[in-house]
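Missing here: one protein chain of the complex. Every other protein chain is in place.
Moving on to subunit A:
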Amino acid sequence: MIRPGFARTSFSRKLHVFLSVFLIFAGPVVPVVTGQVLSWDEAVSGARGQTVDWYMWGGSPAVNAYVNGYLADEVKRRYDITLRQVPVKDIAEVVSKLVVEKQAGKDDGGSVDLMWINGENFRTCLRYGLLYGPFADVLPNQRYVDWTNPTVKNDFGTPVEGMESPWGSAQMVMVYDRARIAEPPRSVGALLEWIQAHPGRFSYPAPPDFTGSVFIRHIFYHVAGSVDRWQGDYTQAELEQAAEKTYLVLRELQPALWRGGSTYPESPVRMDTLFADGELDFSFSYHQGDASRKILDGLFPDTVRTYVFDEGTIANTHFVAIPYNAADKAAAMVVADFLLSPEAQLEKAKPGVWGDFPALSQQKLPPQWQQRFADLPRGPATLDDVELQSHQLPEPPSEILIHLEQGWEQQVLKNR
């Protein structure tokens, strides 16, 4: 199973802390240098014959095949660019390499031309001036991106501002079995009532598991009564107050959970198993197409469906960025643009290719492309792009995420 955005995010969060500690002792913070960015015409003409070394997480055969097959062939044919994938276990390693290069004053001729990043890695890059740009606004295919969508505008609470270009999206969806529940609770509030009315039929993976953690962020948004407030300026007191309310709700919920809340599934895999075995009536996933894939694999019955809350579910976007010292910036820009083209996004979204969800807004696409995306064979459980995209909530900054995970352990898990 491919877990594009969030798998790397949990890695990257670890790196961020490492880097922060490292940099505190390594030297002063380097200010962001924003140089002159190439125009689109300069980029296309300069890109011819260049080689793009794209550093990315290489753990998925489907992603690797898409990059080395379709993408490499197309950019060679269209722009005479050689695309070379450099698979890494964790893009955070590359970010730390760039930090060292920045400190050593290696300002050009860098070996990394393009990186697949998001979340904390992006924040770290911005903070230490490791990125080239803003380049995203220059790319013609940006016209299909809805920059007003908060999950695209902000990357885990950090304003993107053209310093990275979107590639795909991941969104949390609720999973239920139509044969068991005719009408699922369509809001967080209704779900909480449903859990109280059906003791023992719901649970969530224990945070800091990433999927369990996103569930408690939905509760957090629900009790705080606002989503946007956490993207901008908020005081520590406001956060504490909303967090306390979150723990209170979760503590009240505990007796009604699976096994009276005395224990939790250790992973989403276990939660899915409990759901399939009929011990739980709901599961949820941070991948829109995961349930369909599980039906296809025979792990879920055909009657399983997904839905999003009326108020929306949390989503995040994964991006590509160009390092400040990349040797082939022009070609990297052209590749980033091609990644966003409707044809490349459509190919990527095919379940047999990768099944990653498009970073493009369906409303902004020409009608014939909208039709093509709508015609994609998606599993029986997967919602369509319009439904998904109109119900997206942004991720809060990771300091809120960490705050909630730690608080959950102290106040919900241990305070029984």
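Please note the rule applied: a contact is a pair of C-beta atoms (placed from the backbone, for glycine too) under 8 Å apart; a residue touches a chain by one contact, two chains touch by 3 or more; residues count from 1.
Everything below uses one rule, namely that contacts and distances are computed from a predicted model.
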Which of "Glutamyl-tRNA(Gln) amidotransferase subunit A", "RagB/SusD family nutrient uptake outer membrane protein", "Peptide ABC transporter ATPase" or "Putative spermidine/putrescine transport system permease protein" is the UniProt protein name of the chain not shown?
"Putative spermidine/putrescine transport system permease protein"
Among A:52, A:206, A:250 or A:333, exactly one should touch the missing chain; which is it?
A:206
Out of A:266, A:310, A:343 or A:384, only one touches the absent chain, namely A:266
Would you mind spotting which of A:159, A:255, A:278 or A:366 touches the chain that isn't drawn?
A:278
Touch rule applied to subunit A and the missing chain gives residues 10, 13-14, 17-18, 21-22, 25-26, 200, 206, 208, 259, 262-264, 266, 274, 277-279, 398, 402, 405-406, 413-414, 416
